[in-house]
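Complex shown without one protein chain; remaining protein chains in place.
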Amino acid sequence: MFSFITKRLLSGILLLAVVTTGTFFIAHLAIGDPTPGLLGNSATPAQQAAMRAKIGVDRPLLTQFWDWLSHAVTGDFGTSWRTFTPVNDDLALRLPVTLSVVFFATVLSAIFGVIIGIACGLRPGSVFDRVLKFASVVLFALPGYWLGIVLVQLFALGLGWFDATGYVSPEISVGGWLRSITLPSVALALGAIVMIAEQLRNSFLEVNNQDFVRTLRARGLSKRRVTRHVLRNSAPAALTVLAMMFVGLLGGAIIVELVFNLQGIGILTQQSSQNGNIPVLLGLTVMTVVFVVVINLLLDLVLGWVNPKVRDR
Amino acid sequence: MSPLLSVEDLVVDYRLARKVRFRALKGVSITVDQGECVGLVGESGSGKSTLGRALLGLAPVESGRITFDGQDITHAKGAARRKLANDIQVVFQDPYGSLDPTMTVGEILAQPLVVAKTPRPGAVVEEMLERVRLPLDSVHRYPSEFSGGQRQRIAIARALVRKPRLIVCDEPVSALDLTTQATILDLFIDLQRETGVAYLFVSHDLGVVRRVCHRTSVMYRGEIVESGPTAAVTEAPSDPYTQRLLLAAPVADPARQAQRRAAWLGLRDSA
Partner (left out) sequence: MTAAPFPANLAPVKRVSLWRRFLRRPAGVIALVVMILIVLVAVLAPWLAPYDPNLVKLRITNVGPGGDHILGGDSGGRDILSRLIYGARTTLFGAAITCVSAVLIGVPAGVCAGYFGGVTDRVLTWISDALQSIPVLLMLMIVAAGTGQSFPVLMVVLGLFMAPGYYRITRGRAQAVRKEPYIDAARVSGVTNPRILRTHMARAVYPPIVVQSALTAGLAIGMQAGLQFLGIGSAQTPSWGQMISNGMLVINTHGLILLWPSIALGLTIASLAFIGTTLADLISIRVEQPTRRMRLRARQELAKAPASAELPDRVASGTHAHEVADCALRIDNLRVGYPSPAGVKEVVRGVSLDAGPGEVLGIVGESGSGKTQTMFAVLGLLPIGGTAVSDGIHVNGKEVGGLPALERAALLGRSIGYVPQEPMTNLDPSYTIERQLVEPLRQVQGMSKAAAKARAREVLVRVGITDVDRVLRSYPHQISGGMAQRVLIAGAVSGRPSLLVADEPTTALDVTVQAEVLELLRELQQEYGMALVIVTHNFGVVADICDRLVVMKDGRIVETGAVEQIFRSPADPYTAELISASLDDADGRVELDKAHVGGEDGAR
């Protein structure tokens, strides 16, 4: 078990290294000269040259990389090329917003996905089950931001139940915080809920058809007890989807935040992309990949706990 | 006369994990003559199938020597191995997995001929279908339209199209119903008489081996524990493991089975 965790951890660190290195070079090669983006097209060549010297892009790429890397490993992602404030400050300001929405969406999709998945798995072919199948196709077809727009119209502007836009920090008001993140989280989670529900339903049915379930019934175990065995065995597939969803939700948050006008990493990403603000983009990449690695590690631990065969590997 | 096939001191190791190796064959020797059927009997994990696979180049040979028709084929690879397809063929156990479900029977039977660039493969395919007593219109059908026994006939026909001199039969009847099993065994015998092909016949069933094999070797944990004429091995074995194996197999006669069971119990309790 211990070597299993070490292996996963090393793999995660390797992933982080490869992705950040790759992103660094892709970003620099794709953007080339960032100064027009940062200063606008009206800047004179002299102004541009001064800017290049200031942000250090006139140095060889490898030198820049080494400079960036040596700071990054200590947790310092440099300064923004636009505001010249530390990237860490920018991130620290915005991450809570995004994480609130993403974690709330993850919790929502886990809870409702599991409930709906079990309900459909227990009664395959029922009306409820067919509704799920239809809903999964429809929600697959509707992009999250579109749903977001509809939700805002309906619940915020129409019924006035939630805040239409903006973010309230939980330090100011927990109720306000929940009200501000509920709609964006729901917009984000709806797709994930049906994905998880469908996965759980399918693996539930698959496990239900396995021989050992009949044997458990033949031992006289009650339906509830048998269902617990089936669930335990269909959990790995659903958990894997949940972890994948988390990555998807992080990405989807970028768009949803724009719709709800939340000052999270979404708008920061969009602005930095438009300006060619590479240090911020890199900082964003590192942060997201760290979260993904942590989530995957947690998933591996849970899988190891649920499925004894994984531990023996 | 030298035998058609001879295996000397063959060792096969499977890699289970990075540093864990499993020795599936621990120095096995066996010979098969022209037109002869040699049985290989054992339980799961005895290495009997591994020996068959090693002959076909499907198992990693660690040491030892496989000679076919005077030629060393132990480590034949690439073109040399493909050339052997003219002489050595195979029939597997699973009549469902051994035929590609997406190909018609005609395509399946023609494939070995096409890769060998045999002229007029259609005629050979028809001849083989007749040999295995399948209707000629089978060529346009898919394997899923046939029963287990019929599929095994198709697999046998595929093994025969290149007119090989040796067929490795890996538990070819153990997935079949009893009555089907009997007719397929008879087919094997008839084909051997008609074509003079030799069989290395792998099975876990002493009754099956007794029916088709001239000589038989018994394997246990990667080694051959007893070899000899089939009648001797299957009726009056000298090796204690073979004795246990024979007595453990129930016979379809209540009175004789009662005796056999008593003998088996005696052997078990004395051990």
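Going by the order they are written in, the chains are A and B; count residues from 1 in each one.
Keep this in mind: a residue touches a chain if its C-beta (ideal position, glycine included) is under 8 Å from a C-beta of that chain, and two chains touch if they have at least 3 such contacts.
None of these values were measured; they are calculated from a predicted model.
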Original post:
Can you list the shown chains that the absent chain is in touch with?
Top reply: A, B
Original post:
Just one of A:I13, A:I26, A:A92 or A:I115 touches the chain that is missing; which is it?
Top reply: A:I26
**OP:** Kindly note down the residues of chain A that lie in touch with the hidden chain.
**Re:** 11, 15, 18-19, 23, 26-27, 29-32, 37, 124-125, 129, 133, 137-138, 140-143, 145-146, 149, 153, 157, 209-212, 214-222, 225, 229, 232-233, 244, 247-248, 250-252, 254-255, 258-259, 269-270, 272-274, 276, 278, 281, 284-285, 288-289, 292-293, 296, 306-309, 312
**OP:** Go through chain B and note every residue touching the omitted chain.
**Re:** 37, 43-44, 53, 56-58, 81-86, 88-90, 92-94, 97-100, 102-103, 111-112, 115-116, 133, 135, 137-138, 141-142, 145-146, 148, 155, 158, 162, 177-179, 181-183, 185-187, 189-190, 193, 204-205, 207-208, 210-214, 229-231, 234, 244-245, 247-257, 261, 264-265
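In the analysis below, only the chains that are shown with their structure count from here on.
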**OP:** Return the distance between the CA-based centres of chain A and chain B, expressed in whole Å.
**Re:** 55
